[in-house]
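Please find one structure pasted underneath; my questions will follow.
Note that one protein chain is taken out, while the other chains of the complex remain in position.
And now, chain A:
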């Protein structure tokens, strides 16, 4: 898809086109970050450390996929972190009190996520309030519900083995690494999201809506329906990620995922997706997700004091954004 949007035909300018594409620029930076940490601390590449990163990566990465599509359509969702907590909390409450079996509980949990996304989407599109305000309010509501129904205490998670536990949070050995099934979910969802955004009719609509909504509507694109659908997808992915996480650590906490909304948005924009809509890249998001995980992990290994840690994360994000801004300036007339 990089090829598709690169018009240059002379070899020299094609090279410049590649270096100037936001995805490639992020890839280069990611390589530098990874090599840097490995040189500073060989333990960064140890099987244990890599396995650790791979356990966390899919959980935020899955949310980032939904967020990428949503941002490309020109909206975003601050309620994902809270949904990440509420989804599994509902599942565990229902399953543990023996109200329903675990399968039904999971289905109900996902239905609640669908409802959250649908309410976000309906208010944003039909009433016309900005997604910042709507999803900020939704963040508080959803987090509040999670805290209230658990009385603030984490729930012990489902520990009986079964098909759902296997599906969501089983782990297996691959060579020296210990990996979780969530990695497969992440890979499959990434492929699906990349296909939709770059190669499908729907992807064309998503980009067009984010780029110029009126133009898309004038061509008969059902912009509101697409946006509502994307809000739902994002909420469902956040809930799914929350359930994966809860099964993995055998606990569902009402405060899980606090601050994830900003971490996920950072991953997406660091990858090169425009916060203003119209331009999204799934490859970039993967790079952004790996980069932020690697940075968080590597900074600790390198021995930066825990409290100073966010200074570095923030600074690296800023550097990435400045880089993207330069690339934008160079390749567009306006």
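Here, contacts are C-beta pairs under 8 Å (C-beta built on N, C-alpha and C of every residue); 3 or more make two chains touch, one makes a residue touch a chain; residues count from 1.
FYI, contacts and distances are computed from a predicted model.
Selecting from "Acetolactate synthase", "Quinol oxidase subunit 1", "ATP-binding cassette domain-containing protein" or "Glutathione S-transferase", the unshown chain of this assembly corresponds to "ATP-binding cassette domain-containing protein" (UniProt protein name).
Screening A:114, A:202 or A:302 against the full complex identifies A:202 as the residue touching the chain left out. Looking at A:52, A:211 or A:258, the residue that reaches the missing chain in the full complex is A:211.
Along chain A, the points of touch with the absent chain fall at residues 4-7, 9, 195-196, 199-205, 207-208, 210-212, 214-222, 274, 278-279, 331-334.
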